[in-house]
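Below is one structure, written out as structure tokens; the observations come after it.
Removed from the display is one protein chain of the complex; every other protein chain stays in position.
Per-chain numbering from 1; labels A, B and C assigned in written order.
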Amino acid sequence: MYYKFDVVIVGAGGAGLMAAMQLEGASVAVLTKVYPTRSHTGAAQGGVAAALGNQEEDHWKWHMYDTVKGGDYLVDQPAAEVLTREAIDAIYELEHRGLPFNRTADGRIDQRRFGGHTRNFGEGPVRRSCYAADRTGHMLLQTMYQSSIKNQVRFFNEYLVLDLLLNNGQACGVVAMEIRTGEIHTFHAKAVMFATGGYGRAWRITSNAFACMGDGMAIAYRRGIPLEDMEMYQFHPTGIYKVGVLLSEAARGEGGKLLNNEGEYFMERYMPTLKDLAPRDIVSRCILQEVHAGRGIDGKDYVYLDLRHLGAKVIEEKLPDITDFARNYLGVEPITEPVPIQPTAHYAMGGIPTDIDARVVIDPQWTPLPGFYAAGEVACVSVHGANRLGTNSLVDLIVFGRRAGKHMAKFIKESSHAPLPPEPESYSRELVSTMFASTGGESAARIRSALQNEMDEKVFVERDEKGLQEALDTLDRLQDTYTRVQLQDKGKKFNTELVEAIELGFLLECSEATIHGALARQESRGAHYRTDYPHRDDANWLKHTLAYKGAKAHDVRLDFKDVQMVDDPVFVPKERKY
Amino acid sequence: MYRGQSGMWSWLLHRITGLGVLLFLLIHVVDIGLLNFGSKVYNEGISLFGTAAVRVLSMALIGGLLYHSFNGVRIILIDFWPKGARYQGVMFAIVMALTIVSFLPMAYFVMGPVFGWPTGNLRGGA
Amino acid sequence: MRIPSGYGPRLSGAGGFETFSWYFFRISGVALIFLALIHIFLNHVATDVSCTSYQLVAMRYTNPFWRLYDWLLLTLALLHGMNGLRVVIDDYVRSRGWQLTLQSVAGLVTLTYFMLGTITLITFQTAGALGPGCLR
Partner (left out) sequence: MNVLMRIRRFDPDKDNKPYWDEFRVEMDPIDRLLDALNTVKWTMDGTLTYRRSCAHGVCGSDAMRINGRNRLACKVLIRDIGNKVTIEPMLGYPVLRDLVVDMDAFFDKYKSIKPYLITTDSEPGTERLQSPEERARYDEGTKCILCGACTGSCPSVWGNPDWVGPATIVNAHRFIFDSRDQGGADRLAILGQRNGVWRCRTIFNCADACPRGIPVTELIEQVKRAIVYGGDTKVE
């Protein structure tokens, strides 16, 4: 079928819905692979940072400083300024739309501490994270969905987007498969926005949903758009041991501490000022160092998160969900026992490069691709640089989702529908029919499993040249095997085996870009820690990587883009200490 | 089949007993209507109630009515007592206990005449 | 502590018929517990059911209180029960035609039974021998 809209938004998480809400009066379609309230924004627990100063003095510039420093100076500073200034308005907008934040005694939005957020340029922790118990993301997603209902946004639920349509250097729509029927549909639009989230399922131990398969990144990548800073992938320090489900940083914000097998709160040794509230990349690496030194629990690769001293009341009231997770998935009672945790794949700082209006830019010269927008985890405005601060993901969604929506509102008034390319559905139909026709006998599940093992082993918190090379070879082999994937399920209706196989293709390509970036970047910065290059190298590497797709895994072309700075001595790169 | 808990069974039982009592009511109104046809017709009709078979049915009626009454109180408490919903399970247990405890003596009185148990009340010519 | 909520003062005519029906179930239910249980007690415990006779009824009905009592029991039980039946039909009959048919039949039955019962209770003449006429 053929649909025509002013705007097509792919993905109904925080960024997509925030954009949709800005487009009152326009015809907007939101395509989503799952029902809208299933998006992974809903899993965010801790909060959303904004310098409201409800609890103590705070300024957006302090927030910006923390963001830039937390990102190990790979952050594009003008974007970080936009992020932290507009966070305040965006929070009020969400509150007005009904988001049920926790409250202070005088009725204002309550705020709590979170990793890496400091007062007065690093002096000590500050209460900046606005929160709704430990289900802030859930409340955010629900509120936005509710707002879209009010605005009568048209949803296409359970549609898997397969292709981005470009014509004459302009985006003009997408092609999607309706999962329920297996039908292929064309969506013709003046503006297309990708808000498809990350690709955390490339790792086995991950906090990410099954839906987080890198769809948007890979589709753009296949169409010649580069992926920026893909080597910058965050591993959250406190995932539930073996399962990966997150125990929010809010647990440490409320006072939880990490414990090794000698009963030592070891973060005090590594980071005397911020201790357990140091940025995530640092905490993850400290955990690994403890493990390497034989101080993991039972000599294994995990440590404890200790909440016992917080008391039952704080644990039950402020951290109810994560308490539930610990009980459910480990059988551990956090009130009386420490909780086994390990670093878990969590968040892509990199993604489709965009400018501060969420317009996709396709080269180091910041050339925009007209009509194409991206925001959220799929995008890289580079506000997170080499490491994202806790709670800044939700800030990213609401600020840049909002900006994308506002810019698209203007854009669609000024432009008309670009014509569709000839035979717009041919690529997608070919993709699906090849899948059905294949008799190669390979299983997508096995390939995915092999990929995840390799990524867990060689593209994790610590990397080195040898491991990354091996990973690349493995990936090359897996991509070859992938061409022979054979489906057992030949049905058209709700064929989830087909969906998983297509998604695996996305995942492989995101991993490929990640490994290339990691191999190239011969330094350690933020989440990217090379044991063979353990120091930050601002002389050579204060720049972003851009990966362009080639024919095979080894053929990726890399380009580089300068980091943008603002003219203020506070933000000049210096060593990152807490 | 859905494996509901006490709440579901209490509801189902409430419905069934309600419909059962209603059925009896409809019959009962007809037998009362026999009053219009004089004493002979009425007395012949009503004498059926003294037979052992109908007494068994009467027991079922009484049991049903007792349950329906007590559970009705439980439902009203759930509706109007702010903590009612939290104690619905406990209240269901109490309803069942009360039903059984009050049913047993009633059953004794209803079935007594059949077995010649002493009841001490007025009773028809044997 | 009274926590203010957003919904403001009581709605006028809150909810209409279904609200009324829900309320009626509860009020009539409470009344019926007493009416029905006393009725059963009288006819099965105080006197055995075999004592019930035209003459006993006649004796009881010399007092208008018992006519009123029985009429109330009849009316409330009938309305409570038939409203229950209406709800059951509403729950399980999906076809509009059947729904309408069954509801009409139920309504008709209610009316007929109400008339039958009421007429009996009003017109019943206490003549002839009075008394239980059964053994101790």
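We take it that contacts are C-beta pairs under 8 Å (C-beta built on N, C-alpha and C of every residue); 3 or more make two chains touch, one makes a residue touch a chain.
Just so we're clear, the structure is a prediction, and the values are computed from it rather than from any experiment.
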| item | value |
| --- | --- |
| Displayed partners of the chain not shown (whole complex) | A, B, C |
| Selected from A:147, A:238, A:452 or A:524 as touching the chain missing from the view | A:147 |
| Among A:62, A:325 or A:411, the residue in touch with the chain that has been omitted | A:325 |
| Sole contact to the chain not displayed, among A:367, A:434 or A:496 | A:496 |
| Where the unshown chain meets subunit A, residue by residue | 34-35, 37-40, 42-43, 52, 91-92, 95-98, 100-109, 132-133, 135, 138-139, 142, 146-147, 149-150, 157, 180, 209-211, 243, 245, 321, 324-325, 328-331, 443, 445-446, 449, 487-489, 491-497 |
| Sites on subunit B contacted by the missing partner chain, in the whole complex | 1-8, 11-12, 75, 78-80, 82, 84-86, 88 |
| Positions on subunit C contacted by the hidden chain, ascending | 1-11, 14-19, 21-23, 90-92, 94 |
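Note that in this section only the chains that are shown with their structure count from here on.
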| item | value |
| --- | --- |
| Centre distance in Å when subunit B and subunit C are each reduced to the mean of their C-alpha atoms | 15 |
| Inter-chain centre distance, subunit A versus subunit C - centres from mean C-alpha coordinates, in Å | 65 |
| Touching two or more other chains - residues of subunit A | none |
| Where subunit B touches two or more other chains, by residue | none |
| In the complex with subunit B, residue positions of subunit C that touch it | 26, 29-30, 32-33, 36-37, 40, 44-55, 57, 74, 77-78, 81-82, 84-85, 88, 109, 113, 116-117, 119-121, 123-124, 128, 132, 134-136 |
| Contact footprint of subunit C on subunit B as seen in their complex | 15, 18-19, 21-22, 25-26, 29-30, 32-33, 35-36, 38-39, 42-43, 46-47, 49-50, 55, 58, 62, 65-66, 69, 72-73, 75-76, 79-80, 106, 109-110, 112-113, 119, 121-126 |
